[in-house]
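Once you've had a glance at the structure underneath, I'll fire off some questions.
Every protein chain but one is kept in place in this view of the complex.
Chains: A, B, C and D, in written order; residue numbering restarts at 1 for each.
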Amino acid sequence: MSKTETLADTQPDKGGPAQPLLIVRNLQKYFPVRGGIFGGKKAVVQAVDGVSFEVKKGETLGIVGESGCGKSTTARLLIGLLDKDKGEIIYDGQDLGGTLSLRELRRGVQMVFQDSYASLNPRLTIEASIAFGARIQGLSDPVGRARKLMERVGLAPDRFAQRYPHEVSGGQRQRINIARALAMSPRLVVLDEAVSALDKSVEAQVLNLLADLRREFGLTYIFISHDLNVVRYISDRILVMYLGEVVEIAPVDDIWTSQAHPYTRSLFSAMPSMDPDNRTKEPPLAGDPPNPINPPSGCRFHTRCRFSEDVCKAKVPLLHPLTAGSDHLAACHLHDISSGHSKAGKDVFE
Amino acid sequence: MHVMARDLIYLRTATVFTYFLRRVILMLPVAFGVSVICFMLVQIAPGDPLTAIMPVDATADEQAAMRAIYGLDKPLPVQYAIWIGNLFQGDMGKSIATGRPVADEVFGAVQNSLLLAFSAAVIAFPIGIFLGFLAGYFRDTLLDRAVTAISIAGVSVPNYWLGIVLVIIFSVNLGWLPSMGAGPGGSQDWAWDWLHMRHLVLPAVTLAVVPIGIVARTVRALAGDLLTQDFVTALYAKGMSRGDVLRHVARNAAATALSVMGLQLGYLLGGSILIETVFNWPGSGFLLSNAIFQRDLPLLQGTILVLALFFVAMNLIVDVAQAAIDPRIKRS
Amino acid sequence: QGTLRVGMTAADIPLTTGQTDQGGEGMRFMGYTVYDSLIEWDLTSADKPSALIPGLATAWSVDDADKTKWTFTLREGVTYHDGSPFTAADVVWNFDKLLDETSEQYDSRQAAQGKSRIPAVASYTAIDDYTLEIITKTPDATLPYQLAWILISSPAQFEAVGKDWEAFAASPSGTGPWKLETFVPRERAELVPNTAYWDETRIPKLDKMVLIPLPEPNARAAALLSGQVDWIEAPAPDTIPAMTGNGFVISSNAYPHNWTWHLSRTEGSPWNDIRVRQAANLAVDREGMSALLGGLMIPAKGFLPPSSQWFGTPTFDVRYDPEAAKALLAEAGYSLENPLKVKALISPSGSGQMLPLPMNEYLQQNLAQVGIDVEFVVVEWNQMINLWRAGAEDPSVEGAMSINFTYFIQDPFTGLIRHLSCDLIAPNGTNWGHYCDPEMQGLFDQIKNTFDAEEQDAVMRATHEKYVNDALFLMVTHDVAPRALAPNVKGFVQAQNWYQNFSSITME
Amino acid sequence: MALIETHGLEDPISEAGKGYWSGVGSRLIRDPVTMICLGVILLLILSAVFAPYLGLADPYTGSMIKRLAPIGTEGHILGTDEQGRDMLARLIYGGRLTLFIGLMPVVLAFFIGGALGIVAGYLGGWVNTVIMRTVDVFFAFPSVLLAIAISGALGAGILNSLVSLTIVFIPPITRVAEAVTSGVRSLDYIDAARASGANALTVIRVHVIGNVLSPIFVYATSLTSVCMILAAGLSFLGIGVRPPEPEWGLMLNTLRSAIYINPWLSALPGLMIFITSLCLNLLSDGVRSAMNVKD
């Protein structure tokens, strides 16, 4: 199987290499929670609130954050499974809802879900599941495509094509899901906790596969995970979310060595140590993440932040570069000299 | 600490109350729909409801006069408006066959039906729960099979037929129990003594057969399901005895079981028509079958309306009770 | 002494205010028990058809000059259950109850039941306390029979309960041998003797009579067999062996009831041919049908039961003779190969209809054997009544040429006149088949104008002879009003009537 | 991490490639009770369908002389009814009508209610609100009451029974269909299908129907016995099938008084109803466990 063969149907590049493949601006999604005497709207879950980022062509953006911080919601918004409340999604220079239709977007962006079992129709054979999208998109020879992809993800078509999802193992199912997403020759694949449910040994296999595919098909990934090690391994840049907001974005090495946002820092410190002689002494954070239904005012992290001051309660910190022109961005008053935070601009972590 | 506890109880009561209010408000459109359906029953009925009560050789004029008395000569929406307006004043019209107010007839009959339904429930629920628990606890054993067989037989038996058979055996052949009526002196002088209660035995037992089956099946499923849950393992893990575990399971099952039983009570009330006919029990079902055969449509309408509203209310009570028992009140 | 518990076929306690509903059974149990009429039926004999006897009126006569003017002498010393005395003014009050919509005592429910029973009455006046005058619209010798329908309720009681029939129903008052003590709608009514009844021979011997509606035949049977009632009306034929086997007594007797096919005589009806009518009558194996009814029937020999005082001596012998039937049909142009096809209206149920479906199917088989193919149009009983009122020409009968009906045939009007009179052609009256024959009409007029009872009986016989000879109906059977009694019920004499006397009964 | 059960990579399932339904089938075949019940129901259906070719007596005509002949009478193995008609023939022909008005309403309700429920469950929003609130209203009536009310108002007759029973069974099936569909709707594979650009109709056709049909079907089968008992009950009450049609409920009614003469005979229709509904129930339970659909 040659590379060109599979990529024949890939959407042509429009904006050139400098144009980010995806630009997201101010994305917002609130979920109404019903309640009250009249069963009317009572509260909203502010699942995603003003998220902005870019994904360059060919890079992998890792998104990390605790449970409920809006990672999956962001992913679903990106491929139009949820309707956004506000914000822009610009795919290769074209605005979704403007020059770009949802259908076209879905040719270019595909998704792999966490629960490998729930994301396969139990009544379809593996081959049919993979071929479905290609058939819908009107691509040539969907079944042939499916079989080639199966081979590519390491499942012999002759043995697996006619099986049903419950007849294969978890790692194999996740490979199928990957093949299914690739069947439409997307350029961007959103992987929502795609390896989280797998055992360590299988996880490594799948990660290897993902890395190979990226290279081979020139894919761009958005890789969502709560496992920092995994994100670090696969990503070029890391985006950290907290309660529906982006708190920090930076190239992986930058963030690995110095986290700008106190939350990011806590998150990294919360990773179990691998050194028996140097175990974690002190939990970096106390308590559980607050409820996104009524998120704290100002900086949403202020309730758990060591450096919290009045300004944090009052004012929403904006995402901005640590130094002018830097691609390390954080949303924290500590890094904004003009914020009025007493420790602003100082190196507080040591 | 105790102040806190009391606050929490207050909070819970308040939540249950809010829940109750919301349920009541949600119930209103249903009640409206119910009234429309009941009203339409008369309209879909072919023929003239007055036929049955006029002497066969009554003249056309005499019939027209009667029709005017019952308001059957007015256009439909007007009839509905009048009907619903009267309903709000507690007036459900008059029975065509007897001329008595439908409300009196229905409420008298519903009381008798309630008596019967409750008696059946008193028989059915403990037996059903016991059998179901047994089967759920000893899942996949011979005992489970036996209980399942009993409960399936219970829901499969045409109970009207069973009623006839029981009458033949216990009333006609053995002469142990009366075959009909609500007591030696009718329902009016009901008393809680054997003389009266023996009249309840056969109809109540007959009526209990189906809910025994249903309750047993429900409880079996519930108990079986709960017993496989993690918290049961955790209970054993902290050294609880079998009895303690069963107590926990029962408490967990209570809300669901209660709601199933509440619904069953509603079904018993509304579904006893065949049994009441077989046993000449002066309840709502008996009234209904009379209404049907005499084509006494106002009575038919009224009886069904009252039973349906009763059922709606029962649902409401069950829901709220469930919410009150189960700390995991659904908020949406 | 003792309490007699009766299982009625009605689904409800009949109307208790006077004029009852629930048909013959209502009159039987709640009419002539609690109330009296001016003229009543003699219910003391089981052996002969009952005749009219004085009730609240002791004598009546028609004016010789003006045959529309009747004078009634009323019984003195009669009091209602509430203690108020009975007078002629009360009778006027009761007529107004039924006929005068402007009167305060007008009761639409009683009127619905009673008005049509006295079509002859034009006006009425109380001459004095015990003399009543009634003017009829036209001369009508059947007035006494009509008046036997009308029951007299107590005006004083009506006054006492606040002029409200609803309230009156709960504590009614009449002059009858029984007083209504308590009553629970749809469940039971308890009657106790009126010890002050004017006819001492009819003061009930029982302590109490309880009426229990048990519409379902098997529930009735079970109730009797399990000792919850002592008497049931109309036991289902198949339950009778079980009853007699256990010592229960089946009482039955002829009475004025018949089960017929009322034939259409409209244009184009095959029944217009007398040969066809006679053939059909000859085709029916009535004895065979008896098995189906457990023997509880009297095979028809005419329109009226053979024991009727009005039976006469018809020349056409209603019997089972399929050969003769075939011969007649052959004359009329039909045969087994070329059968006559007719549609017949039947209903699966209905009061007094006995066992309509099996009986009709049986008839269908009988008729098929001689060359009459019957197709049934089956309708609900209520619909059937509507169709019966509408008449044979109404499109809603869907071309049916006969209707299976049972008739109360207790008096000249209900017995003979109403079915075939030209002025009662449906939908204006009860002549379903649109029959109109001058000769018959002459006979009817004669009945109405013959004021001597015996002469009138003679005319009635002549009329019935014509009914039979012309085979105007498919005459099938008469009911025998079976009732099952517990062994300890004694002293019941079943009169040949729709109504019965319960006063003589005792419980052992 | 017990989310995923792991198999060896080599060939975890020996019967690889085997379809879902063949699995259900083989589980069914291994369940003797269900197979017996299936046999009984098939036998009833077949004998009902082929009744005219079984050389039975005419179920409509009988002889009064031979009425209520006991079971085992020569020429009438199961005796004769109150009009001397052959019981065997009437029971078999009766199976026709009884099964017809016992099963047909559920079949109709399965299609109507299933379609309504799937649409409501998949589309959600106001469509869901309209459909489900209407369904709620019907739920305010206990099913027996609703059937009797409608039949009572419409009057007796096969068609009327069919209409009233169908109306009774549409709401519960709609509710289940809606619940199942909205459950499936929230699964990732539906999202995956939508993400591939398929429109609602295609998604419903390819991904929804296949996965919701069997639970709805299983639920519907559990209603058949209720429906049959109810249908027979209507006839028993006199507001279902009209005489002289043979129908078990009606036969039960007309043979009621014969219980004093020939109790076994009059018990036959009741027994037939009981056996059939028992088999329907057991069959539905068997199918349910074979399909492994949770309640």
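We adopt the following convention: a residue touches a chain if its C-beta (ideal position, glycine included) is under 8 Å from a C-beta of that chain, and two chains touch if they have at least 3 such contacts.
Following the convention adopted for this analysis, contacts and distances are computed from a predicted model.
A.B. asks: Going by UniProt, what is the name of the one chain that was not included in the view, given "Na(+)/H(+) antiporter subunit B", "Putative oligopeptide ABC transporter, ATP-binding component", "Anti-sigma regulatory factor" or "Dihydroorotate dehydrogenase"?
C.D. replies: Hidden chain, UniProt protein name: "Putative oligopeptide ABC transporter, ATP-binding component".
A.B. asks: Would you indicate which residue among B:127, B:235, B:265 or B:291 is in contact with the undisplayed chain?
C.D. replies: B:235
A.B. asks: Sort through A:18, A:274 or A:324 and give me the one touching the missing partner chain.
C.D. replies: Hidden-chain contact among the options goes to A:274.
A.B. asks: Who touches the missing chain here, A:208, A:297 or A:342?
C.D. replies: A:208
A.B. asks: List the residues of chain A that touch the chain left out of this view.
C.D. replies: So the residues of chain A touching the missing chain come out as 66-67, 169, 171, 199-205, 207-208, 211, 226, 228-230, 232-234, 252, 266-267, 269-277, 279-289.
A.B. asks: For chain B, which residues touch the unseen chain?
C.D. replies: Counting over the whole complex, chain B touches the hidden chain at residues 1, 4-5, 8, 229-231, 233-241, 244, 248, 251-252, 254-255, 325-328.
As a convention for this text, only the chains that are shown with their structure count from here on.
A.B. asks: Please identify each chain that touches chain A as well as chain B.
C.D. replies: The shared contacts of chain A and chain B, listed by label, come to D.
A.B. asks: Going by C-alpha centroids, which chain is farthest from chain A? Tell me that one.
C.D. replies: So the farthest one, by centre of C-alpha atoms, is C.
A.B. asks: Cα centroid separation between chain B and chain D, in whole Å?
C.D. replies: 24
A.B. asks: In whole angstrom, what separates the CA-based centres of chain C and chain D?
C.D. replies: 48
A.B. asks: Please list all residues of chain A that touch 2 or more other chains.
C.D. replies: Correct list: empty.
A.B. asks: Multi-chain contacts in chain C: which residues touch at least two other chains?
C.D. replies: 218, 242, 380
A.B. asks: Using the touch definition from the top, list the residues of chain D that touch chain B in their complex.
C.D. replies: 133-134, 136-138, 140-145, 148-150, 152-155, 225-226, 229, 232-233, 236-239, 249, 252, 256, 259-260, 263, 267, 270, 273-274, 277-278, 280-282, 285, 295
A.B. asks: Name, in rising order, each residue of chain C that touches chain B in their complex.
C.D. replies: 11-12, 15, 21, 23, 108-109, 111-113, 115-117, 166, 182, 184-188, 212, 214-216, 218-219, 222-223, 225-228, 242, 380, 382-383, 385-386, 388-389, 418, 427-430
A.B. asks: Of all residues in chain B, which touch chain D in the complex?
C.D. replies: Result: residues 29-31, 33-34, 37-38, 41-42, 44-47, 148, 152-153, 155-158, 160-161, 164-165, 168, 172, 221, 266-267, 269-271, 273-274, 277, 288-289, 291-293, 297, 300, 304, 307-309, 311-312, 315 of chain B touch chain D.
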